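Read through the structure below, which is laid out as structure tokens, and then see the notes.
Note that one protein chain is taken out, while the other chains of the complex remain in position.
The first chain written gets the first letter, and so on, giving A and B; residue counts start at 1 in each chain.
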Amino acid sequence: MLKENISLSQLLTLLINFLLGSAIVVGVGGDAKKDAWIAIAVSIMFGFGIMLFYYFLISRVPGKNLYELMEMGFKRPIAIIFSSIYVVYFLYLASRVVRDFGELIASAILPSTPIEVISLTICLAMAYILYLGLEVLGRTSEIFTPYLFGFLFLLTILLFASGNADLNEIKPVLGDGLKPVLKALFPTLIVFPFGELIAFSLILPVVTNFKYCLRVSLLGVAIAGALLLFAMFLMIVTLGADALLRSNFPMLSSAREVSIGNFIERIDALVVFIMMLGILVKGSVFMFAGLKGLEYTFRLPYRYFSLPVAMLVSAYSVLISVNFGDHWQEGLEMVPYFLHLPMQFGLPSLLLIAVLWRKRKKKAKPGTKGMKF
Amino acid sequence: MKNFGVIAAILLAAILLSGCWDQRELGEITVVTGIAVDKGENDSYILTVEAINATELNNRTASGFAPSIIYSAEGNSIAELIYRVNEGISRHLIYSHMRTLIIGEELAKEGIIDFIDFLERNREIRDDFNILIARDSKGSDVLKVTYQFQKSTSLKLHTQLDTMMKDWGGDPGVRMNDVITAWTARGRQPVMAAVRIKGDPEAGANTENMMKVTPDALVVLDSLAIFNGDKLVGFLTLEDSRNYLWIQDKINKTSITVKCSESRYMGIRVYDTKTKIKGKLENGKADIHIKIRAEAYIEGAYCKDQFVKVKTYEENGKIAEKQVNEKVAETIKKVQQEYGTDIFGFGEVVLRQDYQNFNKVEKNWDEKFAEADIHVDTSLNIRRTGIRTKSFLKEVK
Partner (left out) sequence: MSILKSLLKMRKKKEYPVQVEEAAVAGPDLKNLNLEQLKEKIIAEFGSTIDLSIDELKTEGKDALLVYLTTMIDTKSLKETILQSISGQKEGFHLSTEDDLKSLCKEKFGGAGYQLVETFDEIIISLLYGNIIILFKDMEKALSLSMAIGEDRSITEPSTQTVIRGPKDGFVESITTNVSLLRRRIKNRNLRFERFIIGSETNTTVYIGYMDGIANEKIVEEVRKRLGKIKVNAIFESGNIEELIADKAATPFPLALNSERPDAVASNLLEGKIAILIDGTPFVLVVPAVLVDFFSIAEDYYQNFMMGSFLRIIRYVSFMIALITPSLYVGILTFHHELLPTPLLLGIIAQREGVPFPAVIEVILMEVTFEILREAGVRMPRAVGQTVSIVGALVIGQAAAEAGIISNIMVIIVAITAIANFVSPTYSFAAAARLLRFLLIIVSSILGLYGVLIVLVFIVAHLSSLRSFGIPYLSPVAPFIIEQQKDVFFRFPIWSMRKRPAYLKTQNPEKFPKTGSPSPPPMKGDQPN
């Protein structure tokens, strides 16, 4: 089988779509109210840091992904245990993403269509893409990205043209001081969406031009962050902080405001469809990360697992929570502390230490180790 | 995994063949263009819907039947009632194209318009309909009045108010979100446009009304309904309504009549205007500065002045400025004194520009508003005078 490779531009679009993915659907940084955009602006800095951290981890041993690094750091049996945990983590996140999308569709577009159907169809699409491989995922995201930009651009113009956007809404800036901003930052904004970049520790090693990888990744984080910031800004000036907080899907609510000349209006259905593309990429990347873990554990090409795993994700996305409140609460109160923090920072830090230690040991005894290479 | 296609196809077929959940054929639906909510006799609300008979609205297919059907149902929750009206209407009602929501005056005064929550929550209903108060009548009566061009009152009202707002101002252009924002915002109270039936409501509910040159009944824009919280507290005249819009920087174009000398007037068309409000608290007293900048041209001058010199332009501009200042200040004063409810959002302005101080007085902002110092400063520039400079009037007289 040919080794899969993705180009730098594909990595860039994957990053952008991934970071925007569900963040733009559910909105982030709401705790900071009017100053949510400031919180996001600050979080981009953390995003850079996180990206650097994962890059540093991955670039210790070129061409090895997270699971292979774990094998290097901890030996295979332990690595299998850890990678199984990661597989569950990634697939859980994939189901959350799918559920986010399912809720969006069910509450905004197709209210009486069972959410199972929505989950199943989008998971089938993800399964198909992953069955065709990471390259196809890269290309698909490359194709869709211009639409994402085009849509945001169009939405901005339409919102300002229809006079719904009121720049006064962001005032007063930092009226209540920095406290709400910090509250929004730690930990929710850091682990979501930026911390989730851990999934890219499985994609970075297969980028063709690894030399420029870091630059492109940081650029991706910057662009995605800027877009997120801009989207949040747009939502605040259109909806106002109050309505923003009350909206389940703020982007959708802002799009509903558009009305120009009684003709260009009601574009929210279209907005949903554009959001779907981000979800598709994000879900697929998580699923890919999970599949890679299975590939590592069972030593079988990951494509074999794509359909069954996608079906699992689709089923789990439905079973994950009983209602929207449950889903919401779990995502805001449980996941960041009990899942994100250890999986995004705890384990990788441990791994980094282990890898560095092994490398040093290797260096210390060049005579014996050098033979192997 | 060669069989990916097969498995996927089977799964898809299984899903797809099992149903079309949200499908609504066009033949099964009726578009609702307007609803009216009134106080119920036994329960809280009476909901009246206007369901359009699309065939009648299309000139090619129309055959002279009533353009829409109006049906009412009574109950305690609008959310339930919008489906309950099917007790009298045969098709699924589609609310996504709702153009007007009319609230009966009686209901508005009692302040139980909390059903707006339903409107905001519902995915179908959008934020692009006019919210109106039916002054001196029931909302359902307003819906029933027919009209020549668009046949259905709700469609007519929507266009009418829009046109009015663009050409002169007077309709505050209030949408659901504006009302909700005004409710939730700190330092602002909602307003709504009020309409009134001119003529006989009974005769208006007849298709013959559409066929007359002077209809028996016509729905006209009457005034501006102002609220304190969710309770209707009073009405302002159309003139005040325009001034209100001017303060809110929502005027597109408007015309003003300026008195230039005793019993002589000139008509000025304002085509470009911008309003800026500055507000702060000084020694516990609100100090509001309203700056209006306007561009205008002369539309009709029945004054002696001939518009050939720069000075004439400036002088007349000054007169107009003075008058705008007075009128706008008058409107504000009226609200301050009679109602004491901050419909202008001065509180919001202070909040944005003087956040710390506002926090202190927020609880009794209404009092602060009532005694606030208002300064209106207009600068109006007359740019041109139509396609004539000198008026023939001088030669005549």
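Keep this in mind: a contact is a pair of C-beta atoms (placed from the backbone, for glycine too) under 8 Å apart; a residue touches a chain by one contact, two chains touch by 3 or more.
None of the values given here were measured: they were computed from a predicted structure.
For the omitted chain, the shown partners it touches in the full complex are A, B. Considering B:K39, B:H97, B:R188 or B:K327, the position touching the chain not shown turns out to be B:H97 (whole complex). Check A:S43, A:S95, A:T113 or A:S317 against the missing chain and you find that the one touching it is A:T113.
Remark: the residues of chain B touching the chain excluded from display are 5, 15-16, 19-20, 22-27, 29, 31, 33, 52, 54-55, 57-58, 60-61, 94, 96-97, 99, 124, 126, 155. In the full complex, chain A touches the omitted chain through residues 7, 9-10, 105, 109-110, 113, 117-118, 121-122, 124-125, 128-129, 132-133, 135-136, 138-140, 142-144, 262-263, 265-267, 269-270, 272-273, 276-277, 280.
The rule is short, and it goes like this: only the chains that are shown with their structure count from here on.
Taking each chain's centre as the average of its CA atoms, chain A and chain B sit 42 Å apart. For chain B in complex with chain A, the touching residues are 1, 4, 7-8, 11-12, 15, 21-22, 96, 123, 126-128, 162, 177, 180-181, 184-185, 351-353, 355. Listed in rising order, the residues of chain A touching chain B in the complex are 107-114, 117, 120-121, 124, 127-128, 131, 168, 171-172, 175, 239-240, 242-243, 256-257, 259, 262, 265-266, 303-304, 306-307.
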